[in-house]
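My structure is below; once you've seen it, I'll send some questions.
Removed from the display is one protein chain of the complex; every other protein chain stays in position.
For chain A:
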Amino acid sequence: MGVPFEALLPYGIILGMFGLSGYGISFVKGFANDGKKARWNRDLWDRQMMERDLRLTGSERGQSSNPTAPKGFDVSNPWKVEKRIF
């Protein structure tokens, strides 16, 4: 006695939904990291170096071995302004 195909439909939906969300997350992650593996466990140094990479190459994961910076780089370093609390 076979299993009616209606019994397997929910499993198909479950598989499809998990597969779709998994593929979507990995696509977004890859898109945000220029196709490289994502960074993890970043500390203050890593974060500020990634901001520096963004200022140099236009992407947080972009890399360049250019020994001299492009014009205007030396004045593009932002101050992070805090509000006075007291």
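Methods note: a residue touches a chain if its C-beta (ideal position, glycine included) is under 8 Å from a C-beta of that chain, and two chains touch if they have at least 3 such contacts; residues count from 1.
One rule holds in what follows: contacts and distances are computed from a predicted model.
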item: Chain left out of the displayed complex - its UniProt protein name, from "NADH-ubiquinone oxidoreductase 20.8 kDa subunit", "Exosome complex component RRP45", "Putative GPI-anchor transamidase" or "Mitochondrial ribosomal protein MRP51"; value: "NADH-ubiquinone oxidoreductase 20.8 kDa subunit"
item: Missing-partner contacts on chain A, residue numbers; value: 36-37, 39-41, 44, 46, 49-50, 52-53, 56-57, 61-70, 72-83
